[in-house]
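The other protein chains are all here in position, but one chain of the complex has been omitted.
== chain A ==
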Amino acid sequence: MWKWLHPYAKTENAYQLCVTLQPWLWVSALLCLAVGTVWGLAFAPQDYQQGDSFRIIYIHVPSAMLSMGTYVAMAIAALVGMVWQWRTAYMSMIAMAPVGAVMTFVALFTGAAWGKPMWGAWWVWDARLTSELILLFLYIGVIALYGAFEDKQQAGKAAGVMALVGVVNIPIIHYSVEWWNTLHQGATISKFDQPSIAPEMLWPLLVSLLGFAFFIGAVTTIRLRSEIVRREMHRPWVQKLAQATSENS
């Protein structure tokens, strides 16, 4: 069932896959981001209580959801690497880490910018905010651990263990608004049967979410490509590639 995945354990095939996917990801990302943000920021109706400031959700919600999604993807990549001994899995894990960390930071920053006028405080020690901050620390820990090793093969494995340990935080973030009585509002769009948001506000949000996902994918493929090239510099196919690139330019 998973046989189609096996060739991508080889770095050369994974590199080629990145090259093929990258333009598609960029086009979809730019398209969705443009449509989603313009629709959301300019055309979606005003909120009856918050006026225009609710529009931050078109940045805040996608980045927050994908900060968790990227972490889960990292943990899955670490598990795949551990079980099947794939070097490319560890490489893609570490390619995703800084992207996810930036998403977490964006979520925290936009939340703070919205919190100041709405709650009257940049920051409160509420369960959702705290657990998202812990997520940022976990990303930093994984990146720092990876950077500390000389041998990047070993570094990937070590960072993978740490990424898997940190996964326990993900359900805590997700359920924090239900388990604790938080200032942060509860789930709005993940209640698919009956979302508590008007459809004309929901659609641009979903498009924007998709745009963020494609954007993360696009940046990850760039980072994965350079990671592969850096680690496989001694391989003939990389040297051939470098030669071809330098002749073209």
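We adopt the following convention: a residue touches a chain if its C-beta (ideal position, glycine included) is under 8 Å from a C-beta of that chain, and two chains touch if they have at least 3 such contacts; residues count from 1.
Note that in this section contacts and distances are computed from a predicted model.
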Candidate names "Putative HMP/thiamine permease protein YkoC", "Ferrous iron transport protein A", "Acetyl-CoA decarbonylase/synthase complex subunit delta" or "Heme exporter protein B"; UniProt protein name, chain not shown: "Heme exporter protein B"
Candidates A:19, A:72, A:121 or A:161 - the one touching the absent chain: A:161
Among A:76, A:112 or A:145, the residue in touch with the chain that has been omitted: A:145
Positions on chain A where the hidden chain makes contact: 82, 130, 134, 137-138, 140-141, 144-145, 148-149, 151, 154, 157-158, 161-162, 164-166, 168-169, 172
